[in-house]
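Below you'll find the structure, written out as structure tokens, and then a few comments.
In this view, the complex is presented without one of its protein chains, the others remaining in place.
And then subunit A:
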Amino acid sequence: MSRQSESLLSVGIIGSGIAGLITALALKEKGYFVHLYEKTKHLGEGTCSWFAGGMIAPWCERDGADDIIRDRGVEALEWWERHYEGTVKAGSLVLSAARDRSEVIRFGRCTQEHQTVNEDSLNRLEPDLCGRFQEGLFYPREAHIDPRLALPALEMRLKNAGGVVSRDVEVQAEELKEDIIVDCRGLAARTDLPKLRGVRGEMIRIQTRDIHFKRPIRLLHPRQPVYVVPRDKDILMVGATSIETDCQAPITVRSAYDLLEAVQRLHPALGEASIIEASAGVRPAFPDNIPDIEQHGRIIYANGLYRHGFLLSPWCARKVVEQIQAQEGAVA
């Protein structure tokens, strides 16, 4: 074992968003020497992962996306269950108002692994929605996590496994001493990856004691679809807009209005909830909105996770590991 460890390469990872963290963990698990570099001081600062929904929903995410998202996302279910004990496997629900029923039909047609549920089953799944919806789609295999709990837990896990984490350091890949560098900087890597673009997402967190959900709920609507993900302490995360701009400014009035209007359609009592946060982040995306891994010399770029950081990082990390192993094999 020790001989084998000596022969392994050292890897520097830049960026401690979800892609960087999971890649670092995956490499550490294979016995590599791992050093994670992060330019911000505090956890969650400067990364769009902090504002994510945290839905591990490979089937639901197929809507408005590509089969590839589903195919690459399924492995995340097992990954999260094995690596993070806060993973909630309670499935997800897709609903619409009665008059937007065609949206549910369309959603069901382009996705798999769902059951059509009637009012009775809906009431059993989410008692607080009692009587408000007559039918919907249930995806029993899907899961969710809270990114703001999962990110620190994964970082702790990495450190416990012997990975080194340096915060508050801005590094250049070329200057790092490690044998291989994995660049997981997201949009900051745009200077090296010209095809990368920013897609702005805005979210709101609300708090209420009156309404509790057990799983993420997507409320379809032809214009303003919205999702709600339950968090600890009576908090619900409401998301998310998708705007073709890399503007980092705070949430706009219009987006806040749209999200809040939509969430009240799920349940009017949510109109009485307190708004505890409204934020905006910018996701890194390639033109096809599908993540990609490319290598320039000893630098591997893993980027373009778009809306799917928590869903697709396990796939991304596995691919990076395989690429490094292949190179190591070639050297040996």
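The rule we apply is simple: contacts are C-beta pairs under 8 Å (C-beta built on N, C-alpha and C of every residue); 3 or more make two chains touch, one makes a residue touch a chain; residues count from 1.
Heads up, the rule we're going with is that contacts and distances are computed from a predicted model.
Enquirer: Considering only the chain that is not displayed, what protein name does its UniProt record carry among "Dihydroorotase", "Dipeptide transport system permease protein", "Thiazole synthase" or "Alpha-D-ribose 1-methylphosphonate 5-phosphate C-P lyase"?
Expert: The record for the missing subunit names the protein "Thiazole synthase".
Enquirer: Who touches the missing chain here, A:Glu45, A:Asp66 or A:Asp210?
Expert: Among A:Glu45, A:Asp66 or A:Asp210, only A:Asp66 touches the chain that is not shown.
Enquirer: Of A:Gln112, A:Ser166 or A:Thr245, which sits in contact with the chain we cannot see?
Expert: A:Thr245
Enquirer: Please pick, from A:Gly131, A:Pro287 or A:Gly329, the residue that touches the omitted chain in the full complex.
Expert: The missing chain is touched by A:Pro287.
Enquirer: Spell out the interface residues on subunit A facing the chain that's missing from view.
Expert: 64-66, 106, 109-110, 197-198, 200, 222, 243-247, 249, 252, 285-290
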